[in-house]
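All protein chains but one are shown at their positions in the complex.
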Amino acid sequence: MSAKAKIGVLGASGYTGAELVRLLLHHPQVEIALLTADRRAGKPMADVFPQFAPYQLPVLTSVEQAEWAALKLDLVFCALPHGTTQKVIKDLMARAPATRVVDLSADFRLSDPAAYARWYGHEHFAPELQQRAVYGLTEVYRDQIKAARLVANPGCYTTCAELPLIPLLKAKAIDPDEIVVDAKSGMTGAGRAAKEEMLFSEVSEGFHAYGVGHHRHMAELDQEFSKAAGREVVVTFTPHLVPMNRGILSTIYVRDAKASAQDLHAILSKCYANEPFVHVLPFGATPQTRHVRGSNMTFIGVAADRIPRRAIIGSALDNLTKGASGQAVQNMNVMLGLPEEAGLEQVALFP
Amino acid sequence: MSAKAKIGVLGASGYTGAELVRLLLHHPQVEIALLTADRRAGKPMADVFPQFAPYQLPVLTSVEQAEWAALKLDLVFCALPHGTTQKVIKDLMARAPATRVVDLSADFRLSDPAAYARWYGHEHFAPELQQRAVYGLTEVYRDQIKAARLVANPGCYTTCAELPLIPLLKAKAIDPDEIVVDAKSGMTGAGRAAKEEMLFSEVSEGFHAYGVGHHRHMAELDQEFSKAAGREVVVTFTPHLVPMNRGILSTIYVRDAKASAQDLHAILSKCYANEPFVHVLPFGATPQTRHVRGSNMTFIGVAADRIPRRAIIGSALDNLTKGASGQAVQNMNVMLGLPEEAGLEQVALFP
Amino acid sequence: MSAKAKIGVLGASGYTGAELVRLLLHHPQVEIALLTADRRAGKPMADVFPQFAPYQLPVLTSVEQAEWAALKLDLVFCALPHGTTQKVIKDLMARAPATRVVDLSADFRLSDPAAYARWYGHEHFAPELQQRAVYGLTEVYRDQIKAARLVANPGCYTTCAELPLIPLLKAKAIDPDEIVVDAKSGMTGAGRAAKEEMLFSEVSEGFHAYGVGHHRHMAELDQEFSKAAGREVVVTFTPHLVPMNRGILSTIYVRDAKASAQDLHAILSKCYANEPFVHVLPFGATPQTRHVRGSNMTFIGVAADRIPRRAIIGSALDNLTKGASGQAVQNMNVMLGLPEEAGLEQVALFP
Partner (left out) sequence: MSAKAKIGVLGASGYTGAELVRLLLHHPQVEIALLTADRRAGKPMADVFPQFAPYQLPVLTSVEQAEWAALKLDLVFCALPHGTTQKVIKDLMARAPATRVVDLSADFRLSDPAAYARWYGHEHFAPELQQRAVYGLTEVYRDQIKAARLVANPGCYTTCAELPLIPLLKAKAIDPDEIVVDAKSGMTGAGRAAKEEMLFSEVSEGFHAYGVGHHRHMAELDQEFSKAAGREVVVTFTPHLVPMNRGILSTIYVRDAKASAQDLHAILSKCYANEPFVHVLPFGATPQTRHVRGSNMTFIGVAADRIPRRAIIGSALDNLTKGASGQAVQNMNVMLGLPEEAGLEQVALFP
């Protein structure tokens, strides 16, 4: 591809939108041709994210105004809220058949219409697209992503838990009925909507769980773990909020009668040996979110529990990068035939 | 007791020492008569903790200089490092038979000499005292504490996990072999020693586990859970560091074939109905550390997991207050026959 | 006063409301008889501030429902938004002539109707009360506060700057035309309204000034400094936001041809020698907000600049305590003839 690919970002005034712009500005083979933010249409991007003031970027427009056919975009990232997403993507894909889409919402992640209706309380608005969407966990579905027109980018919690667990379930190395995922996320995972419980003074200097026993990411975990295990899997999953901006750490409790913690470590090390964005730490080492901050990297650690035949797995990623926009760019690279690491070379920002 | 009780604080330059002074300055029936801090001996307390500048307090001295008999202290809080503690307390108790001691270190928490030697790598230096020490989890051991001369104040992680789990184990309402404690602590739990990994820039904006599979608080958990269950109990326990000063949240995964999550909630609600410092939230509600910050309160929540017959318990306390110095003052009150809440009425500081 | 004073708190769902409840729950001579929070009327206080769950408190009601005459309140704290305040207080004071009021809003702080109209863009709705309100900087106006029916509790920034500067201006020890106040505040000063710029992710890990050249607290500073100097004073004042919950530090640059920095220190030390809530540090020492967190204390430090005849003054307080609700309780104590320190003995919570 000699000319730069033309890219659109829908929902540029949110955090995943800003993260996409941060990464794409870097990317040598793409050009940002469209930025939308409905309530801020007509304003420069620097008004909603001043860090972009020194850069040339398209003025924000509204999704309504976008003439999909005329824009001739190679790929669109959709970072819109649940619900809106389905309608916008359906319309876009009808009008611009050559444009491909990476959707960062949860709208196309579940392939089972019944599961979707159960978790979201209504029938899907674009069931035919739902069937065709490819789940964008790059390391697992790379081949399907290459050919996909619509990629459903995974959630941040789910990416963090699936990268270590899918290979172990596939290898039948852990008991699928005995998985506990205790997950802790930074605040950017909750987005930029102005809600009382997300104010600085409500979040700093404290820690708590939320959505105990019921969180929509569970549907995604069930789907992928069941697929990997070849049978139904339901996990215990508890999300928590950490007073920090970026990062998810999942502490995962697994067990098996046959495999030792070292065996699990060996399986993961082998599986990810050549992956640029998954790094398995030496046995017994524990990952920290700060060491992947701002990068597209996932760090995985495996340690033995003191109780025999149980292991404790740590998985850390940046929820905005590998957990959202970074993986979206990685998927774009795969879809457009670009080098998979293009635009994603940033080393973590620590301290 | 008409005159105020005379109290000493050994190790006043650490965080638990400062927390003791904060609480005792408030207490209507005690007087701080001795403050030690070996490396700062001769300095005013305001030099090591400027918040005390407006108050009258004894000048810091060294433990060596303390003439235990002449001081005629009613009670001494010992907030010294591991090892030193055993020698200092042995000497103090020999020289001042009327002085009672609440020890905040881990030195006297394990009653089994063999367990102590296994976890700490050496024989106990004061095995006869080790036998006589009473474990200071006030709500559980109140009667023994009343009569004790030496109370071993529990650890912060252990208090947080034991308060919800001991009643459930005693009631045989949960499976003792299937307990996972995923614990998250603020930084003050690590003390005031200047170590690289505790620097602001190493801790803020990140999250990680530590001591995975091996942490000394496990010994204390084993002892107390086994006692409660009437059989050997070994739990899975993983501590994490939260970028905040104060607070521990334990997310505890339990299960049982017979008891439902509601049953567990009912047991805890009944058990703690009249306790001033343990508050069981309505079923399904989840505690936050910020709502107990600076107070001696423990908040406990019980919710059902989506997997049948499993429950998720949250337990939150301030590691420096109920997790250390607050419980120590509570124990002092019990030992000296003072109202148990005296000096501990502070409402949590939120926001 | 043998029976406990009956107290009302209007606006209990905001941070200053919660801080009032925290302090009053402690206070031995008052009883909380009314809590209002219009949007939360009918709910328990624990729903909006879970830290109060263990305590007995009146259910939240709306201001509309309050029958001022029948309630027979001794004193009402008004922590309502600008505008609403004037109408509510006018009505309350008309209906319940024996009830006294401490208003925490800015509505009654300016005594000059013209200044009020200029800064707030409209005529005052209760000009007769505006004239009668006493400015509640306790250390300066204690005698008038004793007799006042309506006290206008000062702002947090203004209290922090006025406590060091008023005595120096009165003593004509500094040049009134050469005062620069560079102020830094924690986030709770901005209240609990859900605004994008107050989200955790917008505030943490960063620092900035706001309201440069124009901030409503300037009107209050002008009024009090001019009164103290006996001539018009206009200061340079820049507020900043610190990623922390509580605390204001003002760094104040002053100068004079005659007085040295030591002279300024001597004036302040003498002035505040017997004040319970203002502590002047040794010459050259600099205050930290963490050392007054949660307490009603103000710490003041004076140091010499390296440029001759210039001094740098630091002033630190907790914006919710001495900067708002603590000083309001202090004023209540003065108004009701209670010991001025009652309910305000808490030592700062550090760490």
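Each chain carries a letter (A, B and C) given by its place in the written order, and its residues are counted from 1.
Everything that follows uses one rule, which is that a residue touches a chain if its C-beta (ideal position, glycine included) is under 8 Å from a C-beta of that chain, and two chains touch if they have at least 3 such contacts.
For clarity, every value in this text was computed on a predicted model and none was experimentally measured.
Enquirer: For the chain left off this view, which of C:R22, C:R192 or C:R293 is in contact with it?
Expert: Looking across C:R22, C:R192 or C:R293, the contact with the absent chain belongs to C:R293.
Enquirer: If the hidden chain were put back, which of C:T138, C:S201, C:S325 or C:Q346 would touch it?
Expert: Once the missing chain is taken into account, the touching residue is C:S201.
Enquirer: Taking the entire complex into account, which one of B:A53, B:A133 or B:M187 touches the absent chain?
Expert: Counting the whole complex, the residue in contact with the absent chain is B:M187.
Enquirer: So one chain is hidden, and I want to know which residue out of C:K6, C:K90, C:H124 or C:H240 touches that hidden chain in the complete assembly.
Expert: Of the listed residues, the one touching the omitted chain is C:H240.
Enquirer: If the hidden chain were put back, which residues of chain A would touch it?
Expert: Contacting residues on chain A, toward the hidden partner: 15, 18, 21-22, 25-26, 49-55, 188, 204-205, 245-246, 276, 279, 281, 288, 290-295, 297, 299, 320, 345-351.
Enquirer: Where does chain B touch the missing chain, residue by residue?
Expert: Contact residues on chain B toward the absent chain are 15, 187-188, 192, 194-196, 198-205, 243-245.
Enquirer: Extract the touching residues of chain C with respect to the undisplayed chain.
Expert: 180, 182, 184, 186, 201-202, 204-210, 212-214, 218, 234, 236, 238, 240, 242-247, 249, 251, 253, 284, 286-291, 293, 303-307, 310, 312, 314, 316, 350-351
Methods note: only the chains that are shown with their structure count from here on.
Enquirer: So which chain ends up closest to the centre of the protein, judged by Cα positions averaged per chain?
Expert: Central chain is B.
Enquirer: Could you find the chain whose CA centre sits the greatest distance from that of chain C?
Expert: A
Enquirer: Could you please state the distance in Å, as a whole number, between where the Cα atoms of chain A are centred and where those of chain B are centred?
Expert: A distance of 40 Å separates the two centres.
Enquirer: Find the geometric centre of each of chain B and chain C from their Cα atoms only, then give the gap between the two centres in Å, rounded to an integer.
Expert: Each chain's C-alpha centroid was found; their separation is 36 Å.
Enquirer: Could you work out how far the Cα centre of chain A sits from that of chain C, in whole Å?
Expert: Roughly 45 Å separates the two chain centres.
Enquirer: Name the residues of chain A that each touch 2 or more other chains.
Expert: Expected reply: 201-202, 204-205, 243-245.
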